[in-house]
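The structure appears below as structure tokens.
Removed: one protein chain of the complex. Kept in place: all other protein chains.
Showing chain A:
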Amino acid sequence: MSDKTMTAEEVVSRLESGMTLGIGGWGSRRKPMALVRALLRSRITDLTVVSYGGPDVGMLAASGRIRKLVAAFVTLDSIPLEPHYRAARERGAFELMEVDEAMFLAGLRAASHRLPFLPMRAGLGSDVMRVNPGLRTVTSPYEDGETFVAMPALRLDAALVHVNRADRLGNGQYLGPDPYFDDLFCEAAEAAYVSCEQVVDTAELTKAAPPQSLLLKRHTVTGVVETPNGAHFTSCAPDYGRDEAFQKRYATTPWPEFEARFLGGDEQAYRAAVGEES
């Protein structure tokens, strides 16, 4: 079986401008930030980003890489409003497909099921229908005759996710309380890249954790990247919590200054710069 381990740079070399890119995690939780930082070091741009948005969206928006965003929210959790996303929206920097959290989930599910849409009540009556004029409704063929929103599949060219452990084959494991939607991102994507805190032997995965923690299956994973602290500054329970002090620094520092200070070099340089801060 093939060894899928690669570097973050190799992942980025497989991505292209104009792609639709799904990013796992949720808000400021278990985001594949090392992969996002690698993306920021590249010249890839014009992306359609699909994300339960956090600082991944904020950073890509601040550096002008997003052509279109698909999201239900963008937040830093402990800081409710993502300042760089906000600024980008207020200057009209990109197109937005704003949908409800459950609609977003249905879109991922539809894509993973290879369906064109899934019906749901969410969205009806709300301005989600107004700001997404392409959204259609569908009527039940049964006696009830009820009308639903037909949430279109959110198909992805590539997915980026971060988990606690993975083996070299692409079996990925989360050890915190919430899987978020990382398996669905991988299933909805043509290619999925998983960064992890630690690459371990397959047999190690279930030594201390139950098989239910094996969230990602290798047939849905294209590449595995070992990136210790790779979700920093978002949380990656139980390996580490959110770096609140650093997140605050991110949120209050003008973007060009933050970029110059922390994103000028590679991941090692990032870690060193963060280390100097604390």
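Note that in this section a contact is a pair of C-beta atoms (placed from the backbone, for glycine too) under 8 Å apart; a residue touches a chain by one contact, two chains touch by 3 or more; residues count from 1.
Quick note on the criterion: contacts and distances are computed from a predicted model.
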Protein name (UniProt record) of the chain left out of view, among "Phenylacetate-CoA oxygenase subunit PaaC", "Na+/H+ antiporter subunit A", "CoA-transferase" or "Light-independent protochlorophyllide reductase subunit B": "CoA-transferase"
Identified contact with the non-displayed chain, of A:E90, A:E143 or A:D201: A:E90
Residue in contact with the excluded chain [from A:A34, A:L47 or A:V99]: A:V99
Residue of A:V74, A:A110, A:A150 or A:C236 touching the missing chain in the full complex: A:V74
Touching residues on chain A - with respect to the absent chain: 26, 53, 71-75, 80-81, 85-86, 89-92, 98-103, 105, 120-128, 130-131, 146, 177-181
